[in-house]
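Below is one structure. I have some questions about it.
As you look at this complex, bear in mind that one protein chain is not there, while each of the others sits in place.
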Amino acid sequence: MTWEWGVIWQYLPRLMDGAWLTMELVLVSGLIGITMAIPLSLMRASSLPWVKVFPFIYIYFFRGTPLLVQIFLVYYGASQFDAVRDSILWPILKQPYWCAIIAFSLNTAAYSAELFRSAIQAIPVGEIEAAEAMGMSKSVQVQRIILPRAFGIALPAYGNEVILMLKGSALASTITLLDLTGMARTIIARTYTPLEMFLAAGMVYLAISAVIIGLFRFMEYRFNRYQYYHHTDTPKNLDPLLRDPHIDQK
Amino acid sequence: MDLQGFGHLLLSGTWVTIQLALTSLLVGLVFGLTGAAAKLSKNRFARWLATGYTTLVRGLPELLLVLTIYFGGSQLLMWIASGFGYDEYIEIGPFVAGVAALSIAFGAYATEVFRMAMMEIPDGQWESGMACGMSTRRTFFRIILPQVWRLAIPGLGNLFQVLLKDTALVSVVGLNDIMRQSQVAISATKEPFTFFLVAACIYLLLTAATTGFTMFMERVANPAARESRG
């Protein structure tokens, strides 16, 4: 086997073009996905059955089927209907870029909604009761207590979801987009160096996921600061009456 | 819904998908158990190797794994084999490439599930096994493994669902699974929405069946809960 480092260096700039598209896809669909996930998760956490049922079906469908089917349904499926092809949406649906964004957003919204729901349900009841005791209305509670707390609780798990999204974004290459994987495949069709090019692409994926992990560690630290708060050591000769047992425990 | 005579094609694709998923599950479980054992071992090199494996695989797209093994695998295998003086061609078909890629991915996540489960078992379980005069191996197989299994089943069930959905990726390298067969039907009927929706429903059925099976396994693996009346 001959190993050609040369092709990696030669095509690295094109691979990086692909990497930018990959990151753009993850970022844009991640943002749209979160925006959709918040109302979905609130509905899902509701106690009213007819409010719960729509998000349940939605989440069940998108979590129970492969992303590849979803992306093909949006890209190839939509064009089956003349009504879609004649509609004002066609200029958007015509482009593989937007089809990928739509499919990824719908998919990640389902997974994130489920994460947020379990986070909402993990908020200690006492905190909600306290908010109620303060006379907060339901919507103020959602804004000030439920969402910020749920976000903090869900953050580490959401970080994982973003990594899964990054990995899923490779499917964009199946609908002709030149993301990192698509770019690598196109280069390989010419150079016949699958191992070299896929290795290079893999390294770029690992680097991107390392950055995402780092970013989420940082955000988690900022968001859940209260958990990382360190009290200064209590002076040893402090009057026992002034000791706070909670602080000493930490 | 009118399948225009392509029902049998989708059915045969479903069977291929099931075979692929189950084979990958078996091989992946071996990877997972080995990985967990390596991560918990006293040997630093083994721990390092297992950590490298899980970190790498969990950051790489499954599609990239499938493509790399399918297009680059035989090159790599032949290079290894030539080290042993064997110079003929070694072929890797879509099914083998699929099993390899999916089980490697499954194994990396399963490693964590097994590791967590193994760590949940208190040392006292080992000690009482010894106290009863069992050998280490016997204690592991009779006492530890059944409990690890029970703790790991819910996690493994989730991973299997992920695996099941990832089988669709192998259609990209030409395996005649559900996805591929729906594409064949589509090229004849020109009805992509219909057939991809049917494919989606088949996957939904399969994942639902998996959920049911996981719940059943949880019951089987936990006789204590089954027999208790509470």
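As written, the chain order gives the labels A and B, with residue 1 at the start of each chain.
We adopt the following convention: a contact is a pair of C-beta atoms (placed from the backbone, for glycine too) under 8 Å apart; a residue touches a chain by one contact, two chains touch by 3 or more.
Operating definition for what follows: contacts and distances are computed from a predicted model.
Visitor: Given the choices "Oxidoreductase", "STAS domain-containing protein", "Amino acid ABC transporter" or "FIST N domain protein", state the protein name listed in UniProt for the chain not shown.
Guide: Answer from the UniProt record of the missing subunit chain: "Amino acid ABC transporter".
Visitor: Looking at the full complex, which residue from A:A83, A:V125 or A:A189 touches the chain that isn't shown here?
Guide: Of the candidates A:A83, A:V125 or A:A189, A:A189 is in touch with the missing chain.
Visitor: Pick out which of B:W48, B:Y86, B:F141 or B:F216 touches the chain that's been left out of the picture.
Guide: Once the missing chain is taken into account, the touching residue is B:Y86.
Visitor: What residue numbers in chain A mark contact with the hidden partner chain?
Guide: Interface residues of chain A facing the absent chain: 76, 79, 85, 94, 96, 174, 176, 185-186, 188-190, 192.
Visitor: Tell me where the left-out chain touches chain B, residue by residue.
Guide: Spelled out for chain B, the touching residues are 74, 77-78, 80-81, 83-84, 86, 88-91, 93, 172, 174, 183-184, 186-188, 190, 192.
The definition used in the following text is that only the chains that are shown with their structure count from here on.
Visitor: From the C-alpha centre of chain A to that of chain B, how far is it in Å?
Guide: 23
Visitor: Show which residues of chain A lie in contact with chain B when the two form their complex.
Guide: Residues in contact with chain B: 1, 60-61, 64-70, 72-73, 76-81, 163, 166-171, 173-174, 181, 184-185, 188, 194-195, 198-199, 201-202, 205-206, 209-210.
Visitor: Hey, which residues of chain B end up touching chain A in the complex?
Guide: Contact set of chain B toward chain A: 56, 58-64, 67-68, 71-72, 75-76, 78-79, 82, 161, 165-169, 171-172, 179, 186, 190-194, 196-197, 199-200, 203-204, 207-208.
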